[in-house]
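Written out below as structure tokens is the structure these notes cover.
One protein chain is absent from this view; the other protein chains keep their places.
Labels A, B and C are assigned to the chains in the order they are written; within every chain, residues are numbered from 1.
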Amino acid sequence: MTFTLTLSGADLLLLLPEMLLTVWLCVVLTMDFAMPRLPKDRLAYLSVAGLAGVLANLVWFDLAGIGGTLFAHMFVVDRLAVFFKIFIVGTTILVILASVDYVRRFRFFKGEYYFLVLMSALGMMFMASANDLLSVFITLEFSTFGFYVLVAYLRDDVASNEAGLKFFILGVFAAGLLAYGISLVYGETGKLVFSDIASPSATPGLVIGFLLIFAALGFKIGAVPFHSWIPDTYHGAPTPVTAFLSIAPKGAAFAILIRMFFVSLAAFKPAWVLLLVGASILSMTYGNIVAIAQRNIKRLLAYSGIAQIGNILIGLAAGTKMGGDAILFYLLTYLFANLGAFAIVIAVGNLIRSDEIEDYNGLNRRSPFLAFAMLVFLLSLAGVPPLAGFIGKLYIFLAAIDEGLYTLIAVGLINIVISMYYYLVVVKKMYINEPTDPSPLTISPPMKVVVYAGLAGTLFLGIYPQPAINWVVAATLMFSNLAGPAAAAPTLVLPIGG
Amino acid sequence: MVPLSYYVILSVIVFVTGVVGVLIRRNIIIILLSVELMLNATNINFVAYSYYFQNITGQVFVFFALTVAAAEVAVGLAIIIALYRSKSSINVDEFQLLKW
Amino acid sequence: MTGSEPLLDYLGRYFSIVLFIGIALAFGVVTLLISYLVQPKYPEAEKLSPYECGSEPFSDARMPFPVRYYIFAMLFVIFDIEVIFLYPWAVVFDKIGLVGLVEMLVFIGLFLMAYVYAWKKGALEWD
Partner (left out) sequence: MLYTLIPLLPLAAFLILGLFGHWIKDRAHLVAVPAVLTSFLFSLFVFDEVAGGKNVTIPLYTWLTSGDLRIELSLYFDRLTAVMLLLVTIVSGLVHVYTIGYMHGERGYARFFAYIALFTFSMLMLVMADNFLQLFVFWEAVGLCSYLLIGHWYERQTARDAATKAFIVNRVGDFGFLLGVLLIWLSFGSLEYRHVFAQAADLTGETLNLLSPIGGTWEVSTLTLICLLLFLGAVGKSAQVPLHVWLPDAMEGPTPISALIHAATMVTAGVFMVARMAPLYNLSAAAMDVVAVTGTVTMVLGATIALTQHDIKRVVAWSTVSQLGFMMMACGLGAYVAGIFHLLTHGAFKALLFLGCGSVIIALHHEQDMRKMGGLKDKLPVTYWTFVIGSLALAGFPFTAGFFSKDEILVEAWSAGALGKTLATFALVTVVLTAFYSFRLVFVTFWGESRVDPQHAGHLHEPSRTMTVPLVILAFLSIVAGYAAIPDFLAPVLPGPRGLAIHHEHPAAGGMMAIAAVLGLVGIAAAYLVYVTSPGLPDRLARQWQRAYRLSFNKWYVDEAYDRAVVRPTVRLADRLWTWVDVAVIDGAVNGVARTIAWWGWLMRLVQSGQTQHYALGMTLGAVVILTVYLLL
């Protein structure tokens, strides 16, 4: 066997965003230990500057339509990958800005915090480009390692330690499942690249293998029944880390899920629709119902996140280009609304040192801006028009209706009503209940930037979604050939009438 | 020559041992070791298949799996030390502050 | 699944494995369950002590190692394992030329940075 290894300039160009970020995170780490006196806030802004450069680079990729594959098709740059990279980098920028106040509370290792965030972002960027199962495994683990440490970052806080422990044990367990699944798929096909393993016949080894891979990715996105780490980890982790964890890795995992289901498994759609419909129904219902019983806002958002993932899975279950569009668009709306909501939780937590929903009583009196922003974010998460979340849900439902997934849509709609209840409980506490301590709350400039960004995104995507829709439609162009209306719907979701 | 299926059965045994270990052992370090067993089952599979297909990809995967396993151990040990400091215990069922 | 002749063959071959997985899992679950249900739970100080009868233990048998040891161990594990990437590189070094060399230099450079970081942070000091 012979290989030649050549890397042309064009090849290197494809790696440019990742290389930039790698260099930049080295710079951040070096500055942290080489200049111990440097205020650590500067590192945050330095990181943001670097990420802004990467973002500019990615936007250029997107506009210029630069694409290609590298390393024997392991690494792909196409518009889908670029979309997810922009998603991840954007999230990271906002998370870092939202972290500045919080990080001041740390006693040790303030600088490393930013380094680890950047490193996780780098891992997730690679995830977005993963085009075979080997790179799925490596990049998934790469991005998760940073999170293991970040979740347990509050060294003296028992909850943070415990959250780190649970995340770690379940995470490596999922990694074990993933690796074994990949080995089975390799055993059946002898290949690892997504487009090569699109085998024509489903053998049990392949089924078990893909199910194990799905279990690991389901763990990553927090879909029932692989969700159990989510509430505890979200609850115990430092809040900015929770915010990061609730958005970016899910986006990156969806990049992989979309490629896996739409490319490798396109031929088996009737078989996997059942799986996704089940996971979606369970996630929505379980997340929403249990969220009602929560008293901690982070746990509430954790369960609501499980339910939101259920909604996104509807788009995956649709299995069409429009379903893909809907997933991407929904993720965008979820980014702004969820990150915005967490930004409020971080801000309030910094000020009053509590994440209990009880302590949001009368927030409107203490800070009308925070209360209003939270209202917008929660209503967007609940899918109230004309906010972004409504368009996201509508898009998903319309994609599903074209595929005849009526049962799923009905369950989704009922779940919207249920979810309304617990979002409104928070709103009611903020607006109607009396505060125990009426002193006004003010927030710092970087925090304000994050909240404003969330508000702007939530409103803009709701009122004028067209540019974003054009963007996501372009990002999924490669799936235009996917099966149209309900080619062969499985028995569970019979179309009604016709 | 040993048939491929022997390797596969061995790897299944090792994998299931790992899974069961994760599920029933209380000591976090042993849980970590069980996860390593799961990854090693993967490695057995990959090497066997790689030989069977005469295809190097599987062996490449093994290299990376080993690296990932090492990194897992390192991060895991760090977390375990932090836990031990706060609770003086590394029994997994003593950490159930966060629930419901 | 698409039902066909090869599939049934396959099922036949894999059935024992599935059965095995099932039995093993069931064994784990049942063992856990039985021990949980059957075990008497009357913990008291005497019962929890290592020797319920006999001489009193005068210190914990498990001596805690200094934390330093773990840090060294972790660093060793990490740096050690990366060497495995050098072997395949060395095998094909003459075929992949300059690009391979530069890539390996970048790889080692990153490790060097990690090493410097650990050093600077005092992780290599014995106390």
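Throughout what follows, a contact is a pair of C-beta atoms (placed from the backbone, for glycine too) under 8 Å apart; a residue touches a chain by one contact, two chains touch by 3 or more.
Keep in mind it's a predicted model, so treat the numbers as computed, not measured.
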*Of the chains you can see, which ones touch the chain that is left out?*
A, B, C
_Hidden partner chain, touching residue among A:L12, A:A72, A:A410 or A:A456_ = A:A410
*asked:* Can you tell me which of A:Y148, A:F194 or A:F226 touches the chain that was removed from the display?
replied: A:F226
*Which listed residue (A:W24, A:F173 or A:Y330) would be found touching the missing chain in the intact complex?*
A:F173
_Residues from subunit B at the interface with the omitted partner, ascending_ = 19, 22-24, 92-93, 95-100
_Hidden partner chain, residues of subunit A it touches_ = 165-166, 169-170, 173-174, 177, 204, 207-208, 211-212, 215, 219, 224-226, 228-229, 231-232, 271, 275, 278, 286, 289-294, 321-322, 325, 362, 364, 368, 379, 384-386, 390-391, 394-395, 397-398, 401, 406-407, 409-410, 413-414, 416-418, 420-421, 424-425, 428, 431-434, 464-466, 469, 473, 492-497
*Which subunit C residues touch the hidden chain?*
1, 11, 18, 21-22, 25, 29
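Operating definition for what follows: only the chains that are shown with their structure count from here on.
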_Which of B-C and A-B has more C-beta pairs touching across its chains_ = A-B
*Computed distance of Cα centres, subunit B from subunit A, in Å*: 26
*Approximate Å spacing (C-alpha centroids) for the pair subunit B, subunit C*: 5
*Which subunit B residues sit where two or more other chains touch them?*
8, 19, 60, 71, 78
*asked:* If we count contacts the way the header does, which residues on subunit A are in touch with subunit B in the complex?
replied: 1, 134, 137-138, 141, 145, 148-149, 152, 155-156, 158-159, 161-166, 168-169, 172-173, 175-177, 179-180, 182-184, 186-187, 190-192, 231-232, 235-236, 293, 299
*How about subunit C: which of its residues touch subunit B in the complex?*
13, 17, 20-21, 24-25, 27-29, 31-32, 67, 70, 73-75, 77-78, 80-82, 84-85, 88
*Footprint of subunit A on subunit C - complex, ascending*: 1-2, 4, 6-7, 10-11, 14, 18, 92, 95-97, 99-100, 110, 113, 116-117, 120-121
